[in-house]
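Part of the complex only, each chain left as placed.
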Amino acid sequence: MKQFLSAHDVSDIKALVQRALEHKAAPQANKDFGAGKRIGLLFLNPSMRTRLSTQVAAQNLGMEAIVFNIGSEGWALEFEDGAIMNGTTVEHVKDAAPIMGNYFDILAIRTFPSLKNREEDYSERYIQQFVKYAGIPVVSLESATLHPLQSLTDVITITENWNKAHGPWTMDHGQKKPKVVLTWAPHVKALPQCVANSFAQWINAWGEAEFVITHPEGYELDEQFTRGATIIHNQDEALKDADFVYVKNWSSYQQYGQVLNNDPSWMLTLEKLKSTNDAKVMHCLPVRRNLELSDEVLDSSHSIVTQEAANRVWAAQAVLEAILKEGK
Amino acid sequence: MKQFLSAHDVSDIKALVQRALEHKAAPQANKDFGAGKRIGLLFLNPSMRTRLSTQVAAQNLGMEAIVFNIGSEGWALEFEDGAIMNGTTVEHVKDAAPIMGNYFDILAIRTFPSLKNREEDYSERYIQQFVKYAGIPVVSLESATLHPLQSLTDVITITENWNKAHGPWTMDHGQKKPKVVLTWAPHVKALPQCVANSFAQWINAWGEAEFVITHPEGYELDEQFTRGATIIHNQDEALKDADFVYVKNWSSYQQYGQVLNNDPSWMLTLEKLKSTNDAKVMHCLPVRRNLELSDEVLDSSHSIVTQEAANRVWAAQAVLEAILKEGK
């Protein structure tokens, strides 16, 4: 793997999932593999789960990880070509990125969208400029429109639970596929579309699910990610016979960055889960309890959100290993 | 040891002190003991000495330590059960703690009291919720009411100095016990009772000192910690023949969190030390010079505050080792 920015960077998702599950079974079996290799974790925006799980993954491979919080450590980067830098930015990405490329073997970056300029956000200019100038493999720790480490984790978690219930998928897939439903949830803030875009992209690329997306009108996601999924605006209908329900809020893509709807009836409840196939409930976390998801669901056996978050380590570990392999 | 929140978690304080002094004599003799084990250091409040000494201790045992500053890295945790999270908190401890429990082998946490609601502070709800939900051993890096790593360090430091002057304590304790005096000192801010509570709890549990506490009226500490000590409001009388004087400010427990007194005559001076048995002076640091403690005392041979702070490493190292041993 040369970089890890989206599902398109992975040639065989099922093999990567399999490898992640092997890491889970033996976390430190490859402790020498990354010896002497170094990853820089660069946060233009804050992170908890992603930072910790990637640090743990790097350590499990014997790599050295160095964290740098650009914002709180006082670095304002310039991304505009040709800018006359007499304002607040202190360094151009053209100068900063190649230095990171000299200090590290892999550069991992988190950036958030502005949610103001859709074209700019969807061009992924921040992370793409690091790719352009760093000269080493770049890993997304969530970018303006995607969150691939989360989505790989989600496919791992679905696979793990489905295998446990039904036995491993066979080579000829002679089995019922799980029904996976991505449902929009209310929130008080305007959130990025990243996790939803990315989940859709990965479930489609993975190809092992019957995939349904449900949300209020006006919350249609970018078709480049959702194409292949069934989109239903009636949540009750969408949830019917679901095996996995993925809960997530996002702001509008069409009326870009706006909150069009706060209807609390979209919050998932135990009552709504009755029509499912005893569905497992997923969320990338952090979750606003009793706003996005009720206590009764999160504290029930339906919830696999802790397992999902814990699996972040194995996703990161499989990705870092694959990138180091490419370079060997 | 299953956890380390207070003196009650230690079955044999003297043995733990002895082990810490062995670590001091050979800091990296157990460099393989913690290999592959990982500690998360979670700071809801800032720390310097505690963070650094615990990182050093973990490294001495060959463990990997990952630091996360919850506040400055932008995480607002919710601790209220059943909260509708439509405000400023982004994640519930019920969701965050079990993930930490998956990423780490030991979780160490610092939280401060509000000093507004005594009942809430003394319930230790923050650290107790981590204990409840993390599913791994929790170490206090100072909590709302106690600071056990500091107090263990203090017992280590007293032992070390007493042994040096009088030879090691014998099995039958056929020796004079040192007189240890905890004295209140003035300060400009309202400080927690943690260090004083904890020192009292540990000196009492340790049982090897003649223990006196002195403070102005209105500064009585919670009896659950001080019971067993002699409490004297006259500082001069308390200091008489002292072998160790522990200086610390705290705000009122009864008129909770208030500063009732700023009387500079409570500041320890060389003059006051004349009636002691050439006492060693201790302080947990940071110390406000010439407010809590005069330069003349801190810069004299009475002061053992640097030795005390340095001993923080060996206290942490003995505790982490004991917890890892429990899990092996």
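First chain written, first letter: the chains are A and B, and each begins at residue 1.
What we mean here is this: a residue touches a chain if its C-beta (ideal position, glycine included) is under 8 Å from a C-beta of that chain, and two chains touch if they have at least 3 such contacts.
Everything numeric in this text was worked out from a predicted model, so none of it was measured.
Here 2 copies are displayed; the structure file describes the full homo-oligomeric complex as 3 copies.
One rule holds in what follows: only the chains that are shown with their structure count from here on.
Distance from the chain A centre to the chain B centre is 40 Å, each centre being the mean of its Cα atoms. By the touch criterion stated above, chain A contacts chain B in their complex at residues 28, 31, 46-49, 51-53, 55-56, 59, 69, 72, 188, 285-291, 295, 298-299, 305-306, 309-310, 313.
Across the complex, chain B meets chain A through its residues 36, 38, 40, 64, 66, 68, 72-75, 78, 82-86, 90-92, 94-96, 98-100, 102-103.
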